[in-house]
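Excluded from the complex is one protein chain; the other protein chains are retained at their positions.
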Amino acid sequence: MMPYFKFDYFGADTGLVFAFIIGIGFGFFLERAGFGTAKKLAAQFYFKDLTVFKVMFTAIVTAMLGVYFLSVFGLMDITMVNVIDTYIVPQIVGGLLLGVGFVIGGYCPGTSVVACATGKIDGVFFIGGVFLGTFIYGEVYPLIQGFANSTPMGKVLMPTYFNIPYGILVFAVVLMALGGFAAAEWAEKKFGYKKPEVAHED
Amino acid sequence: MKINLSKYSINQKLAIVAFVLGLIAIFMGDPLKARIASVDVNELSMKIQDKSSSLSVEDMADWLIQKKSDFKLIDLRDEKIFNEYNIPTSINIKIAGLASLKLSKTDKIILYSDDNIASAQAWFVLKSKNYKSVYLLTGGINEWKEKVLFPSISDNATSEDKAKFAKMVEVSKFFGGTPQLASNDSTGIKAVPKLAMPKMTGSAKGAPAAGGKPKREGC
Partner (left out) sequence: MSKHLVTNNPKPYMNPYIAGIGLGLVLLLSYVIMGRGLGASGAISTVVAVGVNTVAPSHASGNTFYSEYLGDGTTNPLKDWLVFEVMGVLVGGFISGMFAGRVNKSIEKGPLFSNRKRLYFAVFGGALMGFGAKLARGCTSGQALTGGSILNLGSWAFMMCVFAGAYMFAYFVRRQWL
């Protein structure tokens, strides 16, 4: 039964080996998609190149369909998957800060690691910034603790919260993503770089 | 109706696959709800028979001595007697409170009570809620007192028994108990629970006392 780790197929130390292997896959596809360069990432926010949106939502849809079908066929126990607790207001504020940081810094923590790996100096400085930001957070944590832990909602998935059947929500997300992709292709034609760079290897 | 796939680009094909899978998902049901109804009572009944779902008091004592903290020890007895004495690190939850228990489904949970019946009931409740590793403390608090806190040895014990007893004496002292040396009097054991109970250390209420919190898992 999946997830294997949660059913004690192997221990935490073996898990670390898988962590490393999974990380390699993660880093590989981030770089392949072009997420190792800030220019490509930031272009998302000027409608020049919507790769970030396309890759992210394709990944979400793929994993969502995978988890859904593995679960309904009884191969995986979805209740055993880690779910991050929702603290809605701090998450909204954090999300906005992250968005602003994204367009200023040009990376997010994961992509900056890939940028480092491929020699981008700004990626190295960005990671330094993330360390700094995390340290500042740690230092001011006693002061903002109240806010950071406000509006706790526990582990809530959207099907439960909105009382929509899981399968219908899956379909809705797929539709939304496909609509988004169509819009993204249109926007790139209209606002995108007039460079042949968009020629992809299929 | 024949569809010529070659006239679609790779992106269009992928979009069609995603759409079809999404459409199928509407009719496949809810993975969150499906899990709740899938309790195999037979399998559970078999499991409780064999030893794999129980833990001896000696092992429990060993774990506590080694300061293991990867388990939750739940005392199912009444609050009053829980406060009189409980096994270190245990938390007091009644059977009725188990339904709303908020623990990770993979946490190792050990149950004990006065007897095996109450803990077996609790074991079923937790198992049917999909908790993966739930164990019964064999013999419950009484066996804990008998074997760990106040171990005794009869006069005609073999040398093997004596060696075991010597070890239990150490264990007993660790938990503040008093080993009972040779007693021919068969009522000696019955009197055991009346002996002075070790003073409880640390807070046994609410949060588990063993160590700090385990390292956080997510981002």
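When the chains are written out, they are named A and B in that same order, and each has its own residue count from 1.
The rule is short, and it goes like this: a residue touches a chain if its C-beta (ideal position, glycine included) is under 8 Å from a C-beta of that chain, and two chains touch if they have at least 3 such contacts.
Source: prediction; values computed, not measured.
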Residues from chain B at the interface with the omitted partner, ascending: 10-11, 14, 69, 211-219
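Here, only the chains that are shown with their structure count from here on.
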Chain B - residues contacting chain A, complex: 10-11, 15, 18-19, 21-23, 25-35, 38, 105-106, 130, 132-133, 217-219
Complex contact set, residues of chain A against chain B: 6-8, 61, 65, 68-69, 71-72, 74, 77-80, 82, 84, 157, 159-160, 165-168, 170-171, 173-175, 177-178, 181, 202
